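Quick one: the structure is below, and I'll ask about it shortly.
Complex shown without one protein chain; remaining protein chains in place.
Now for chain A:
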Amino acid sequence: MTIYLATIAASLAVSLCSLSSAFALWMPAATLKRVVPFLVALAVGVLLGDAFIHLIPDAVERRGSVSDVCLTVLVGVFGFFVLEKLVRWRHDHNVDTRPGAEILPLAKMNLIGDAIHNFVDGILIAGSFLADPILGWTTTLAIVAHEVPQELGDVGALLRGGYSPRQAVLNNFYCSLSVVPGALFTLLLSQLAESSLLVLLPIAAGGFIYIAASDLIPVLHERSTLRHLGGQSASFALGIAFMQGIVMLEQTLLTP
């Protein structure tokens, strides 16, 4: 019973972290507008870093075959491409004419990708608690550490996608709640959840690569001043460095 409660507590702690992006609500609108392009660059670095440094190596370690993982990543990229086509098709057929109601597909894709990623995080948390409670808490700590920069970047992408700061923070939080169903799914059907990770990890990676490369990087090219070149490159690199740092922290925490 305590394992179940500890897993739920850890999942709620991860969800609570996504509310760290609420700082955007107290920023003056002009400052927020200036900061958003750099947050989008941070999101690109964090998403690509998470996919290439974290998710794909983890999937390879579990599956053992690099070619199978790469194929599943490509299936993920393809799936997100089809999903975006559907979102754009629906968007074109349901035009909302209210002022400020225009939400770009990149924001919706980001929310879908984030929800899948958080579901996977829930599976990882519950899986480690089932193995050993101490491993469960160290895994939670590692997930919290990579969640905070990612949520900052995600909120930047959602703001760029047309959401108001309030909507961006709330929608991002609602997506982060998918940690809890992920954890419950694992607690109830642990073997099925463990094997589903073999597919879900590379698909989440494919989704992140697709969102970063096709939705977010074109947004970064909209501004081409020297200040944006320097600032966005630094934010992009910072996102990758964050993820590398988290992987090193994870290795220290999870190595007995």
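Descriptive notes on the structure:
Methods note: contacts are C-beta pairs under 8 Å (C-beta built on N, C-alpha and C of every residue); 3 or more make two chains touch, one makes a residue touch a chain; residues count from 1.
Quick note on the criterion: contacts and distances are computed from a predicted model.
Chosen from "YeeE/YedE family protein", "Cation acetate symporter", "Heme exporter protein B" or "NADH-quinone oxidoreductase subunit I", the protein name that UniProt gives for the omitted chain reads "YeeE/YedE family protein".
Of the candidate positions A:170, A:184 or A:198, contact with the unshown chain belongs to A:170. Annotation for chain A: contacts to the undisplayed chain at residues 1-2, 5-6, 8-9, 12-13, 15-16, 19, 22, 25, 133, 166, 169-170, 173.
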